[in-house]
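Only one protein chain is missing from this complex, and each of the others stays in its spot.
Showing chain A:
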Amino acid sequence: MNVWLVAACVLLAAGMGPCLWRACTGDPAQRLMGITLGGTVAVGVCLLVARGVQRTSYVDVALVLAVLSPAGTLVFCRCLAGGGRPEARKARTRRS
């Protein structure tokens, strides 16, 4: 159990808990913040565990996650902001 794994455990417990809480409660648009921070915490945990267990191949997991988690959140944003929902587009056209 080296310092990297201790840091990974602390980050996972203290970092992912609030993200899950915020991602499971409240307004759908505000849940995105929990998902985004959860993605970043997951990248951090992957990096620390990769160094802790001395397997550099896990760093690729963190790299792929760092690329895909923002993309996933942007897809959620588009769905929520009415990319496909007519009434949101009507509200937007009425305002502009």
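Simple rule for what comes next: contacts are C-beta pairs under 8 Å (C-beta built on N, C-alpha and C of every residue); 3 or more make two chains touch, one makes a residue touch a chain; residues count from 1.
As a convention for this text, contacts and distances are computed from a predicted model.
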Absent chain [UniProt protein name; select from "Putative ABC transporter ATP-binding protein YxlF", "Zn-ribbon domain-containing OB-fold protein", "Multisubunit sodium/proton antiporter, MrpG subunit" or "Glucose-1-phosphate adenylyltransferase subunit GlgD"]: "Multisubunit sodium/proton antiporter, MrpG subunit"
Contacts of chain A with the absent chain, listed as residue ranges: 3-4, 7, 10-11, 14-15, 17-19, 21-22, 27-30, 32-34, 36-37, 40-41, 43-44, 47-48, 51, 56, 59, 62-63, 66-67, 70, 73-74, 77, 80-82, 87-88, 91-92, 94-95
